[in-house]
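What follows is chain A.
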Amino acid sequence: MIDWKLVLEVIGILIYATFMGFIFMGIERKAMARIQRRVGPPIYQPIIDTLKLLGKKESVSHGFIYDFGPVFAMGASIAALLFIPIANFQLFSSNADLIVVAYLLEIPMLGIMLGAMSSGNPYSALGVQRGLLTMVAMQLPYGLALIALIQHWGTFKLSEIVALQQTQGWSILVPALFVAMIVFDIVFQAMLGLEPFDIVSAPAEISMGPMVEYGGKHAALLFTQHAIQLFAETAFFAVLFLGGASNLLELLIKQIAVLFIAIFVASIYPRFTIDQAAKFFWKWPTILGIIAVLLTV
Partner candidate 1 sequence: MNGQYASLLIALPLISAFFVPLIKGLGKKAVKYYLVLITALQTGIAAWVFQEVYTTGKPIIVMAGAWRPPVGINLYIGHFAALFVLIVAVVSFLMAVFSIRAISVDPIDKYAMLFLLVMLGATGMIATGDIFNLFVFMEITAISAYALTAYNKTGEAAEASIKYIILGGIGSSFFLIGIALIYGSLGTLNMAQIAQLAGGMDATVAQVGLALIVFGLAVEAELFPLNAWAPDAYQAAPHPITAMFSAFVVKAGLYALARILYLMQAVSSWHSVLKLLIIMATLTVFVAEFAALRQKNVKRMIAYSSIAQIGLIGLAFALGTQSGVDAGVFHMVNHAIVKALLFLAVGHVAVSLGGAEMEKFEGLGKRMPLTAFAITVGAIAAVGIPLFNVFWSKLRILLATLGAGYSWAAAVVLIASVVEAVYYFRLIHTMWFAGEGERISEGLAVSLMLLFLAALVIVIGVYPDYAWSIAQKAGNDIFNVADYIKNVPLMGVGA
Partner candidate 2 sequence: MLKRALAIITLLIIGYWLAQGLAGVPFGEDRMLVAQYYLDHVKEQTGAVNTVTAVVVNYRGFDTLGEVTVLFIASTGVGALLWRKKRERTAKTEGSIVLTTGTRLLAPFIMLFGAYIFIHGHLTPGGGFPGGATIATAFLLLYMAFTVYEIPHKTFEKVEGAVGMAYVLVGLIGLAIGGYFLYDWIWQDWGFGVDNVGRLLSGGFIPVIYTIIGLKVGTELSGIIDNMLKEEVSE
Partner candidate 3 sequence: MISAYYFGAISLILIGLYAILVKKNVLKMLIGLSIMETGVNLLLVSVGYISGRSAPILSEGIGPNQAVDPIPQALVLTAIVIGVATTAMALSVAMIIYEKYGTLNVEEIRRLRG
Partner candidate 4 sequence: MINELMIILFAPLIAGVVAWALDIKGIREAIGIIGAAIPLAYLVKLYPTIIENPIDYSITVSGFTLQFQLNTMSWYFAAVASLVGLAMAFGMAVTSRESYDWLFALMSFTGVLGVFLSQDFVGFFLLWELMTFASFMMVLRRNRHESLKYFVLSVIGAYAMLIAIGMLYAKTGALDFASIRQVLYMDAAMGTITTRETAIIFGLFLTAFGVKAGAVPLHVWAPGAYSETDQSYTAFFSGALSKAGAYGFLLLYILMGYKLYAAFGTFHNHLTFAYIIAWIGAITVVVASFLAVLQEDIRKLFAYSSVGQVGYILLAFGLGSTLGFAGGLFHVLSHAIFKGLFWLVTAAIILQTGKTQFKDMGGLAEKMPFTFAMGLIAVLSLAGIPPMAGFASKWLIYEAAISAHMPLVAGAIFLGSALAFAYVVRFLYAVWFGQRPSDLEDVKEAPLPLLIAMALLAIPNLVFGVAPGLVTQYINKILGGEVVGGDYYKLVTPTGTYNALLVTIALVIGLAIAGLVYIYGAKTRKIPVTNTYQSGNPVTEEFNLSIRRNFYKPLAEALEFWLKYSWDRFYERVAGMAEDFADSLRQAFYNGNVQSYSWYLAIVLLILALWGVL
């Protein structure tokens, strides 16, 4: 007894999300370039890049885990995506709540780390270290923002949160949750790996960090994963704070809005060092987060 409608939805959303994710990546590069008064590549450039990488005749591997890492990362991203309500498509979202999704969104990181670590490159190792520390640093404000949200709406279920926002107004209209949104947005910057928290890849310092050893189809997998992740995370943001969406277009507008905020922030601020980032996260965002949770108790 297979729910064929669900299967079709899943396949459709996956394809849509992948595609849109790549487009987002393109928008990001393009917008960044325009701000910096460059022309920038076309919006579809990431897709082309990925296809090119996939087409490479040969790629090198450092062993099973090196291969497994990107696969795992992409698999996890797909899994995470399936539990987020995408506009009017609920998918599996009734089977896992906010906490599960938040965790699922972190798993890809583990996959990337696994691969990076097994490559034996010191830059990858540094990237891993920075990635983990960033996560440690951001997790406290991130968690506080989520807690504020949950406390306000009184449920963990994403679909219910969306439904409540539809009837009672968006989360950001609630003062406490607006504070939480600010916190979340700062964290969001780190989640997307954008400045000022692009410490993990830091192209100029450690040559893309975890990704440094990857090429060919491994890199393609990682790009695809990144695209899906980007889509999932923007959708997550929209679902949590912007009232979700009733159709894909509405969602897309909200996602792009979120994306642009991130891009603008990223193009203004220079990169933090990792200990600065940690100290920063444990200061203002945490304080704001505590204010938010205390307001919603």
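As a convention for this text, a residue touches a chain if its C-beta (ideal position, glycine included) is under 8 Å from a C-beta of that chain, and two chains touch if they have at least 3 such contacts; residues count from 1.
On the choice of candidates, all candidates are chains of the complex that A comes from, given by their letters.
Just so you know, these numbers come straight off a predicted model, no measurement behind them.
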Of 1, 2, 3 or 4, the one touching chain A somewhere in this complex: 4
Candidate 4 contact footprint on chain A (complex, rising order): 10, 14, 54-63, 65, 67, 70-79, 82-83, 92, 94-100, 103-104, 106-107, 110, 113-114, 117-123, 125-126, 128-130, 132-133, 135-136, 138-140, 142-144, 146-148, 150-151, 154-157, 207, 212-213, 216-217, 220-221, 224-225, 273-275, 278-279, 289-290, 293-294, 296-297
